[in-house]
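Here the complex is missing one protein chain, while the rest keep their positions.
On to chain A.
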Amino acid sequence: MTVLEVTGLRVTYAPDVRAVRGVDFALGPGEVLGVVGESGSGKTALALAVMGLLPPDAQVAGSVRLRDEELLGRSDADLSRIRGKDLTMVFQDPLSALTPVYPVGDQIAETIQIHAGATRAAARARAVELLDLVGIPAAARRARAYPHEFSGGMRQRVMIAMAIANDPVAIVADEPTTALDMTIQAQVLEVLRVAKEATGAAIVLITHDLGVVAGFADRVMVMYAGRAVETGPVEEMYRRPRMPYTIGLMQSLPRIDGAVWTPAGGDPWRGGRMAPIESASPTASAAGSTGCSFRPRCPVAVLGCADGEPEPAVVGPSGHTAACVNTAATADPSDGLRPEEVVQDTALAVPLPEDPCNVEKPADPVPVRSYRNERPVVLYVDDLVRHHQLYRGRFFRRRAGTVHAVDGVGFDVRVGETLALVGESGCGKTTALMEILRLARPQRGRVAVLGQDTAELRSAGRKALRRDVQVVFQDPFTSLDPRMRVADILAEPLVTHGVPAFQIGGRVRELLELVGLEPGHAGRYPQGLSGGQRQRVGIARALALEPQLLLLDEPVAALDVSVQAGVMDLLEELRARIGLAYLFVSHDLAVVRRIAHRVAVMYLGRIVEIGAVDEVYDAPAHPYTRALLDAVPLPDPFLERRRLRTPLQGELPDPAAPPAGCRFRPRCPRYAGLTGDEGRLCDERDPEPQPIMTAMDRHVACHHPLAHPGADQ
């Protein structure tokens, strides 16, 4: 039985932006369809079209049927009776998706009142039940609280409660966890799973994260430039994707287990790779006129690709379809079947995927030859502290507490290596980076860059040292001045530091080439560049003065997966060629595994564990590290569904009032299993970082580190 069926859906925004160009899918009760695609692929337009919430200037064609009733073309009044009752939606950004002026309980109750005609009191009582169901503690009291009194994760729970309030038939979830931390994402996905089981609704889960889909969806649809380029059962899709774009996505995805994805039957590229043409982002309006829209980036493009847009064709069991002319190139040679014959092959031969433990780790592109302690230290940080004072009142400001943003952090970064600072948002990782960047006397502790103590620097010395310490910011869309040309952006640091004018032009060209941009880009303004290109400009600007240390604040967080891969490759290459050292701040553990040599895990302003990336990831010693790693979904349905994990409970405590004793204690899964005597240590003493004997330069701040970490995994 199908509850939600979409056929031939097309969405065109005025004047001629074709956001969705023919999408078909059908969902049974309780089934989950994962819709995956990069930004601009038409995912959100699809969701809004299904809900009938597109802006008035958008044109929709095709068919959306809910329980065999056509939804397209209905009036707003008609659709309103279905929206929120049978068909509901969970939006991406929980911070802005709730009305700020009404209590959350009332907002949920409103949904019930509109459709069920319940009394206000009954609806409110039901709202409390729903809040309880989605795991909001003290639901009756919290129902009277306003959205701004909830954290992001809690607000998303409220959104889910709202979506399931009237036992919907289908739920559309548009990037429901994108704005959240990994640990909170895991919690919210769990709530979504509970919601699905409670209502039996079909779910359309829209995301850019292949990991989220792997664990949650039954079927996956990959979108590119407004088209569904490949659709199939989740295991089939991850094991043997057939559309070159899907394969490229899988390959460019950094993985937390360090494995490199290979499809069943070996590398279909035969050494090739998805072309990281970032400028050719799928502008849906232009695509389609000249054949397959993926053709410019496709490594297996053939002549036939130019002859119009390929239609989806069945390429595997259980309705696995791909819209590709050259599926022969991506067929599994071990099958011994021509792709056309695969259609008849209905036997469900699902071989076990390769054991990730046997997969060879990719060779470090720059093998760090010398031993770590032989290389010179570029950045030395010891007991760094940054506290913010909190004030209350608008006229009579008075001290209301202290936020311990960074509270005694120490590490070193040596030549040619990358140290990653990871942790949930609010753990102090960016503050630590900014504190180093100030090159001034810290509130407490010591920062030494290239052997110079920043506390002793005078302003001339500080300016000289700035040449050696540069920064790349997170958001390439806001960190470049929109009124300056790329050439001027790159020349600015040179001019500031007194490089002679006749050298600047040449240096700008050099820099552009260094980061893989063309000389023609020099004359452009930032808005004429794609996100990846802008971030390359950001990197080039940072490199202009030939620094020795680069501070990177989430440099790839705002970029799409395939673009991310390109920027990370660039960073690795630069480190190897120029011998840079990186301090890399990120919340994305998979990215860290791919790029960093050492990792420092931060929690509430402290480093709880630091060590070599492989050692820390393979055998985390601190329960928090373990929990963080557990929270990251693996982009592999087989492994993801079989993982034993202890998800982290609760949220980050108020950094103005950290818990006494060990700061992680209230959320610690290990603390719960300790005996009274063992636990008392955690209650009373804040653990100091202790070296771990079995590993080089590895420290953990835990009274009871995981003795045989990973043994029970």
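Quick notes on this structure:
Methods note: a residue touches a chain if its C-beta (ideal position, glycine included) is under 8 Å from a C-beta of that chain, and two chains touch if they have at least 3 such contacts; residues count from 1.
Convention: contacts and distances are computed from a predicted model.
Think of the chain that is not pictured: of "Glycolate oxidase", "Chemotaxis protein CheX", "2-oxoisovalerate dehydrogenase subunit alpha" or "ABC transporter permease", UniProt labels it "ABC transporter permease".
Shown as candidates are A:Val32, A:Met162, A:Ala405 or A:Val592; the residue that touches the absent chain is A:Met162. Residue A:Val101 is the one among A:Met1, A:Val101 or A:Leu644 that touches the chain not shown.
Residue in contact with the omitted chain (choice from A:Met89, A:Leu419 or A:Ala432): A:Met89. One chain of the complex is left out; on chain A, the residues touching it are 51, 53, 76-77, 80-85, 88-89, 91, 93, 96-103, 110-111, 114-115, 146, 148-149, 159, 162, 390-396, 400, 656.
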